[in-house]
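Omission of a single protein chain aside, the complex is shown with its protein chains in their original locations.
For reference, chains read A, B and C in written order, and residue numbers begin at 1 within each chain.
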Amino acid sequence: MREKLLYALGVIAFAILARDIFIIAGFPPEVAQGNAFKIIFFHVPSWVAAGTALTTALLSSILFLVTKNFKYDATAVAATEVGVAFLSVGLATGILWARPIWGVWWVWDARLTSALILWLMYAGYLMLRHAVEEPTQRANFAAVFSILAFIDVPIVYFSIRWWRTQHPAPVFFSSGGSFPPDWSAVMGWNILAMVMLACVLVSVRLQQEQAQREIDSLRRLAHAL
Amino acid sequence: MLSNGSLMHWTLPVLLAAQVSPEDVTREIGRLQRNFEFLSYGFAAAWIVLTVYVLMMVSRERRLKREITGLKAMLEDRQKR
Amino acid sequence: MEFLRQVLVILAKDVRAELRTKEAVNAALAFAVMILVLFSFVFDPDEATTKMFAGGLLWIVFAFAGTLVLNRSFAREIPNDCLDALVAAPIPGSALFLGKALANYLLVAAVELVALPVFGILYYVRWYERFWQVMLVLALGTWGVTVIGTMFSALTVNIRLREVMLPMITYPMLTPALMGAMQLTVDLMNGKSIAGDATVWLKLLVGFDILYTAASIILVDIVLVG
Partner (left out) sequence: MNALAVEGVWKYYGDYPALRDINLTCEAGSCLALIGRNGAGKTTLLRTIAGFSRPMKGAIKILGGSPRETATRRNVGFIGHGIAVYDELSALENLMLYARLYGLTDARTKALQWLTETGLERVRDGLVREFSRGMRQRLAVARAFLHEPSLLLLDEPFTALDDRAIAVLQRLLREALAQGRTVVMSTHQLREALELATHVTMLNRGQVAFDGPCTPEMVADPGLVYARYGEG
């Protein structure tokens, strides 16, 4: 029952995203940047989803350390993995936006660079988990790493901003693109759909994590017999 | 966020200074269509990344199910003996 | 007082054990010099532009060489199960951590102090002009590297592929500290002293060091005992 509900929610989220593609394509090009500007409709929601997922990961890591309940450890790994997936979406869309607008695939601006470092850091989290065998140790280490990584997020962001203001950087455009009010509604829908999708993915991943733990205990049982 | 605009800064002044000829307009339209191309790339990228992740999940789901059934069968087998 | 004494006991033990074999220090030093030589083929040390990023290069060398020392830090405790005995001893985990971090700090700093003149000679950099400011940046940046590195050395000590994992998780988290240290070093080696806008980097380094020292001291017991 619960699984069906989850899948239904996932399908709804995908449906909203798919419907919005056509609505977005129908919008007139943005005055300054043309159609490429509309990548924002996927870019921003994926960042919101990634941010939500990674904050969830931090909170569940702390909760794990406080309660030692493995439910929270599973939530932390599920949320981090989904967060990394959405970070990847954000990076990919960012790159594809930068190409027509800035003329290069990658710009070392504050947001893109800190996003990349964030991605590397949380990819490190997943690798660390992968390398630790013993479940209790793995959960403890991962939680500690998650906390240390989250502390770094604002520091990374601000330091890169300072760095770029002192260095020759690609030309920055100070004025924002124009954003008609009827676009905001679509943006809202897309954010909602992405976050919903993230939640569904986290729950599915959570179930898998539980299945993995069941497998581990079955293995140990088989080993003990 | 991608709210940074924009070509306003230089495209329009350039167009004005050049007394916008029809060729310029066609070129500009071409440019915007090119951007349309990148819009579709952007959407495609987002979908591809998500789809790949979902596919990874599905394959993991299958592997887990297979392992669980395998282990359970093995345990039953051992307990019978 | 008691805490300080325990920190010093651990510190003395680690430094003494390392100096008996000099495994990590020698490896780190050789590695540092080798990278400096190799990079001289990439960037012509003669050119003025090289001066613009020589400071950055220096920190890359320090971070890479430092990892070799840090890798050994907790790995040294593994062969005879010494970590168990240290965890069982009546000292707080934070004393153990600080002792080890300080020992690593001394060892990494020693490697750096040898590598620095070599760097100056090979790249024609007059690093000694603002000697004390360079030392300050070196001290702060190195502490950032060691405090994160020691923590992650404890995290990765028992796992597969330890040598690969440690740098992979250390460097991304270190980026702010390394950026600050690089920026300040580049400035200092181009004859500018730390003033005006550059102080923000000094503040960043100090903040980073304090924040991560505090976080590590709070969290290290979880890593050591579980």
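We take it that contacts are C-beta pairs under 8 Å (C-beta built on N, C-alpha and C of every residue); 3 or more make two chains touch, one makes a residue touch a chain.
Please read all numbers here as calculations on a predicted model, not as lab measurements.
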Chains shown that the absent chain touches, full complex
A, C
Check the options C:9, C:60, C:135 or C:206 and report the residue that touches the missing chain.
C:9
Interface with the undisplayed chain - residues on chain A
68, 70, 134-136, 213-214, 216-217, 220-221, 223-224
Provide the residue numbers of chain C that touch the chain removed from this figure.
2, 5-6, 9-10, 13, 16-18, 20-21, 76, 79-82, 84-92, 225-226
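One rule holds in what follows: only the chains that are shown with their structure count from here on.
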Select, from A-C and A-B, the pair of chains that is joined by more C-beta pairs in contact.
A-B
Chain B and chain C, separation of their C-alpha mean positions in angstrom
39
For chain A and chain C, let me know how many angstrom lie between their CA-based centres, rounded off.
31
Could you grab the centroid distance between chain A and chain B? Build each centroid from C-alpha atoms only and quote it in angstrom.
13
Specify, in ascending order, the residues of chain C that touch 2 or more different other chains.
none
The positions of chain B in contact with two or more other chains are none
So in the complex, which bits of chain C are touching chain A?
148, 151, 155-156, 158-161, 165, 168-169, 171-173, 175-176, 179-180, 183, 197, 200-201, 204, 207-208, 211-212, 215-216, 219, 222-223, 226
Within their complex, state which residues of chain B touch chain A.
1-9, 11, 31-36, 38-39, 41-43, 45-46, 49-50, 53-54, 57, 60-61, 64-65, 67-68, 71-72, 74-75, 78-79
Spell out the part of chain A that touches chain C in their complex, as residue ranges.
65, 117, 120-121, 124-125, 127-128, 131-133, 136-137, 140-141, 143-145, 147-149, 151-152, 155-156, 158-160, 162-163, 166
